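Missing here is one protein chain; the remaining ones are kept as they sit in the complex.
This part shows chain A:
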Amino acid sequence: MESMSKAGIGRFLARQGILIAFAVFIIGFTLANGRFLSPENVMGVVRSSAILGVMALGVTFVVISGNLDLSVGSMMSFSTIVVLDLHDKIGPVLAIPAMFVMTLCLGAFIGFLVGYLKLNSLIVTLGMLSAIHGLTLTYSGGQNMDIADKEGTWFSVFGQGSALGIPVPILIFLLLAALLGIVLAKTPFGRKVYAVGGNGTAATFSGIKRARIVFLCYVMSSFCVAVAGLIQASRSLGSQNTVGQGLELDVLAAVILGGASLLGGSGTIFKTVIGVLILGFIQNGLLLVGLQFYVQFVVTWAIIILAVWLDIAAKRGKLLSTIA
């Protein structure tokens, strides 16, 4: 400890690399554009990250259980379109629960395939990404969905309202983060999620119903998607069929940036929140320094790859030291 060896420094860098890279980004952006750290901008970033953040909370469960969820983006489009459509047909009071039920059904279906039928989660959720997109288009007939009376509905409160001076989306994000953080860290279910992702066989030998845990993680994820869809619909009161397209990668990037391992068994809600903020600031910073919006895609990907690489590098170091 006193003298940190070369390997020690390597491992430190691997573990803290993201934070260091983040610090460099922040300093760079602030130098390039003084507005970057202004209160309005910071609030703006948090606010625009809320939808992504809510989805990342659910995906954190899935990733810790050792699986992937690439369907959240197109599922969010589905939720948004459905709730907007039903809003005018049956009124918001019924539309919201109806949309939640439908979205949860999608999550349950994925959970059934991955948990009980033990299908590969990458394949299943990738397939569901396009299947749900098709479902959404069928539902909407390809049309954009708009609420007729945009001024007169209280439905806008979830996306546009604010309480105690804080925008409602941020409140929802933070409350849900607190709630799910407690579920993951303090309940038997949370413990089982870690066990299933850490060593599925040992979890089974411990009497944990692995299939059920995986199933519940996907249901949890779809619940978060429904919340995100609600915020999105309420914010814009109208939407295209593709509103969530590509979000699955941002969500995954945020979760991994936070330090959850793609191999399962590690990560926390708190770290995911940090990951969401890091991603939000980086993307915002790129815009502020005048890079094109589309450059973000490239950057998001570069970040994912970097994060995964660091994760694997850290694991390798660890693996080497744990072979007894």
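Just so it is clear, a contact is a pair of C-beta atoms (placed from the backbone, for glycine too) under 8 Å apart; a residue touches a chain by one contact, two chains touch by 3 or more; residues count from 1.
Following the convention adopted for this analysis, contacts and distances are computed from a predicted model.
**Q** The chain dropped from view, which UniProt name applies: "CHAD domain-containing protein", "Ribose transport system ATP-binding protein", "Transketolase" or "Acyl-CoA dehydrogenase"?
**A** "Ribose transport system ATP-binding protein"
**Q** Which residue among A:Phe22, A:Phe173 or A:Tyr194 touches the omitted chain?
**A** A:Tyr194
**Q** Which of A:Ala50, A:Leu135 or A:Ala203 sits in contact with the chain that's absent?
**A** A:Ala203
**Q** Can you list where chain A touches the absent chain?
**A** 1-3, 5, 7, 186-188, 190-192, 194-195, 198-199, 201-209, 265-266, 320-324
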